[in-house]
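Note that one protein chain of the assembly has been removed; the remaining protein chains are unaltered in position.
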Amino acid sequence: MLEERRVGDVGVWFVGARGSVATTAVAGCAAVAAGLHPPVGMVTETPPFAASGLPSLSSLVFGGHDTATCPLPKRAEELTAAGVLPHGLAAAVRGELTAADIDIRPGGPSAGDTRTDDELVARFASDITDFTHRHGLARTVVINVASTEPTPAPDDPRPAPSSLYAAAALRAGCPYVNFTPSTGARTPALADAFAARGLPHAGRDGKTGQTLLRSVLAPMFTQRALAVRAWSGTNLLGGGDGAALADPAAAAAKNAGKERVLTDTLGHAPEGEVHIDDVPSLGDWKTAWDHVAFDGFLGSRMVLQTIWQGCDSALAAPLVLDLARLVARAHEAGLSGPLPGLGFYFKDPDGGPAALSEQYTALLSFAARLGDAR
Amino acid sequence: MLEERRVGDVGVWFVGARGSVATTAVAGCAAVAAGLHPPVGMVTETPPFAASGLPSLSSLVFGGHDTATCPLPKRAEELTAAGVLPHGLAAAVRGELTAADIDIRPGGPSAGDTRTDDELVARFASDITDFTHRHGLARTVVINVASTEPTPAPDDPRPAPSSLYAAAALRAGCPYVNFTPSTGARTPALADAFAARGLPHAGRDGKTGQTLLRSVLAPMFTQRALAVRAWSGTNLLGGGDGAALADPAAAAAKNAGKERVLTDTLGHAPEGEVHIDDVPSLGDWKTAWDHVAFDGFLGSRMVLQTIWQGCDSALAAPLVLDLARLVARAHEAGLSGPLPGLGFYFKDPDGGPAALSEQYTALLSFAARLGDAR
Amino acid sequence: MLEERRVGDVGVWFVGARGSVATTAVAGCAAVAAGLHPPVGMVTETPPFAASGLPSLSSLVFGGHDTATCPLPKRAEELTAAGVLPHGLAAAVRGELTAADIDIRPGGPSAGDTRTDDELVARFASDITDFTHRHGLARTVVINVASTEPTPAPDDPRPAPSSLYAAAALRAGCPYVNFTPSTGARTPALADAFAARGLPHAGRDGKTGQTLLRSVLAPMFTQRALAVRAWSGTNLLGGGDGAALADPAAAAAKNAGKERVLTDTLGHAPEGEVHIDDVPSLGDWKTAWDHVAFDGFLGSRMVLQTIWQGCDSALAAPLVLDLARLVARAHEAGLSGPLPGLGFYFKDPDGGPAALSEQYTALLSFAARLGDAR
Partner (left out) sequence: MLEERRVGDVGVWFVGARGSVATTAVAGCAAVAAGLHPPVGMVTETPPFAASGLPSLSSLVFGGHDTATCPLPKRAEELTAAGVLPHGLAAAVRGELTAADIDIRPGGPSAGDTRTDDELVARFASDITDFTHRHGLARTVVINVASTEPTPAPDDPRPAPSSLYAAAALRAGCPYVNFTPSTGARTPALADAFAARGLPHAGRDGKTGQTLLRSVLAPMFTQRALAVRAWSGTNLLGGGDGAALADPAAAAAKNAGKERVLTDTLGHAPEGEVHIDDVPSLGDWKTAWDHVAFDGFLGSRMVLQTIWQGCDSALAAPLVLDLARLVARAHEAGLSGPLPGLGFYFKDPDGGPAALSEQYTALLSFAARLGDAR
């Protein structure tokens, strides 16, 4: 259905293009564009965004990097068996999956790879530029949805792998979104360079479950003047993310983001820890339990517990599509540098408020600003 | 510590003055005023309210109506044994409890009472006026914290008991707050009369647990474009409220309020029921379990569950003190009629937004307006 | 794969043969017999039952009554879409589903049916006998898996519909199992007649979720001398059972069984209620929340909460297959009347212990006895 490319089509280049999130995004974009499913979970399809000049779903063209080789149509079948994609969907959008698969290039560095960082960046940038030219795209947004990488040691002179891809986006003149807790463009040098080049970027770490809840519950306690003593949490998940985050160094980056919302909203860091457990049999489904011990009037001890059971890829994919459209339009509208108006989507945003309701208000303002720029 | 009344003291007249909420409010007000406890749970003690001209806690004088006869100091001991009040508190504020106890008058109608409704209203109004004069108070706010009454039948010509007290407040020229789901001033005739008499009023049904949570969680689903299919809930509580709400007619009023927040916020009424169970052994502690079944992207089925364990009186009392101060100041500032700026406190408010964050913004505006009126 | 019937094949006649439980049982029996799935959930496939002389899964022949008309292969497709059956299974066992479908006869009485109760019983018995003869079966077990019927009024002279089917089983000389809370054979006259005819029967109300949990947790409290004060529960489910049990009269029968395990095990009826809510969007998936308030040493107040999320048909179907095999073998072994050794499977059993561990021990004894009778 995307056969006739129009001038103005927009590229979406996934770092981690064969992962569950990217596969769900490609399949879901096609399904929603074809009217097979309502756009549940896509904020940009709600009325306040109608006049923002966002690229249509049918104008998005997908490609990306990945070190894995499993073809997207097969990945979609796997996600169907796992209950992530509804039955019949993979077959219905097989054409779009195959099209995107053709535009996936090898990521890196792979084992035994002797290329220098600069060679890798040049290679990645060239892949992205070729994709943009080949499809005659108005612009391409690079989005990191790869597995979380370990937090780099402070004294490690080498850039994180995620930063190589961010540098490639920069070199290719593309806006950049980091949906993971990895470093990406979150270094002073890269952040400055994006701004200097007039490129917008947004991040980091998509807010899809426990932290989403925390960003509405923590403000409630503050507004009601209730004293949160301890906020403890455990996450169980089994997909690739579960395995990646079982590495304490990788979990550290994620947990820093999770705790930021509490500190920013409550004004102090409550007691309590956050655990991320790899439970392979849960597959892409995750469960997050939170236990909040708080004091009420006259020191009475009370407790709130929450249990969130969701499908990680299905939570992330519509937000990734939202971000692709919003950041592409921001680029078109001439915005550059970090976009604090997109804090609604992230655990660890580039400034802006921490409470979800305020982030939503900021997002609506951002959407209006995009519309005004038409 | 309240021995020397100053010109400008404010009366707080509780309908249900010997109940757990009123007893906790009287004891807690004295304890916080004396610096024995921090004002946890009192929104009016946070910085945004500092310039609103609210009466100080130490200027509040308590009295009220009740059909029960147990003295307040004894009620406070009972609440201590039940874990609602901290140990030592009842003894520390015994003077204030005894002072309030002296100002409690018999409620009604009692069994075999042959007085007409008008005679009852006249009696109640006279009790309130006497209290105001006896203490030389600048004004008295009447607050309904009595047990929930059954929803009146649509064709019942007699006013609900709670409306008799509201009529008495009106006749005595007092602002009125309805912290319960009972009818109170929520009749066209009474609402008009309050406005005509220049008296502010606020209600109804304090938002202290399950509905408080719903008022932050439902907007989250809406803002994220997630499709809520079913929202089910069960409340367990054992105090007088548990027994009162075990009556289906009484529960009907409460549940209507609880569901209103969902309908107003989600834009539709999801599947699901709300149960309120009387579990005497829980005493004043309540547990609310909520189960939200929602659809994500591409029809994926997800679930959020919440468990709220709190002490009903400790949740309600600081809000009651907040309302007494805010409505007294509104009266002083010349406001009259319903106060939609106070929707933050109620399940079933007199207009205004349904989402807690917007209600909080409205409350801050209201507080600023009170300050401007000085 | 079941084409060549051997002497000794056993019939399984479902009352409610087109329902989710029966469809899952037929499909699952074929799948397990063919080695497509391990026999998870089938207790009779564990080692202690190997020597009991039970009929093999491949020797079971299915038929039944139903007032619905949707063909079994189509019902299996519906259950696949609902996530109850795994993908591909319906196609893999289409032959067995079609074979069973051919042996389903109209249930009743239908609307406008003018047949007397005796005519209905005769018709049903004739259907069962024809089935047994047609397939040359050694015996046929009749199993009620129909929707729960309302509790009959004590003074209602007419037998419950479920009792008509039980009477038909009796007339056809078949053992009978009641997996529902309906009356079935649980009347003095029917119970006596089954025993007099030398027919075994078992019931009632399969124990698949909340009550299963209660039958292990309540003994724990008793063994530890902990004092259970209140046991409250809410069930959410959406399949046909959800709608049937939304009728308070139907729920009454089910709840009586649920509470029996507590009373029998704890020695008293704790405070607390049980709710069964119809939540259509949950489909065949059910959620049961239980809240147990108990006292520990020196009156300390403690709480246990459980949340059980399961698929009703997938929980019931393997137990139904277990019961078919066990009761068929009991009949072969000459046992008659109620079988208290099967209390492991029921909420409201025909005698025997209430604790699951003791019921399991009794079941193992029963299995050994079946083996000894060979």
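Labels A, B and C are assigned to the chains in the order they are written; within every chain, residues are numbered from 1.
In the analysis below, contacts are C-beta pairs under 8 Å (C-beta built on N, C-alpha and C of every residue); 3 or more make two chains touch, one makes a residue touch a chain.
Since the model is a prediction, treat every value here as computed from it, not as a measurement.
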Selected residue (touches chain absent from view) among C:Val10, C:Val43 or C:Leu323: C:Val43
Which residue of A:Ala68, A:Ala122 or A:Val279 touches the chain not shown here: A:Val279
Residues of subunit A (touch criterion as defined above) contacting the omitted chain: 229-230, 232, 234, 236, 271-273, 275, 277, 279-282, 287, 289, 291, 293, 303, 305, 307, 309
Residue numbers in subunit C that touch the chain omitted from display: 24, 27-28, 31, 37-43, 45-46, 83-86, 89, 212-213, 216-217, 219-220, 223-227, 295-300, 302-311, 314-315, 317-318, 344, 355-358, 360
Missing-partner contacts on subunit B, residue numbers: 80-81, 83, 87, 307
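The rule we apply is simple: only the chains that are shown with their structure count from here on.
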Residue-number overlap at the subunit A/subunit B interface, same or different (half cut): same
Distance from the mean Cα position of subunit B to that of subunit A, given in whole angstrom: 43
For subunit A, residues contacting two or more additional chains: 83, 307
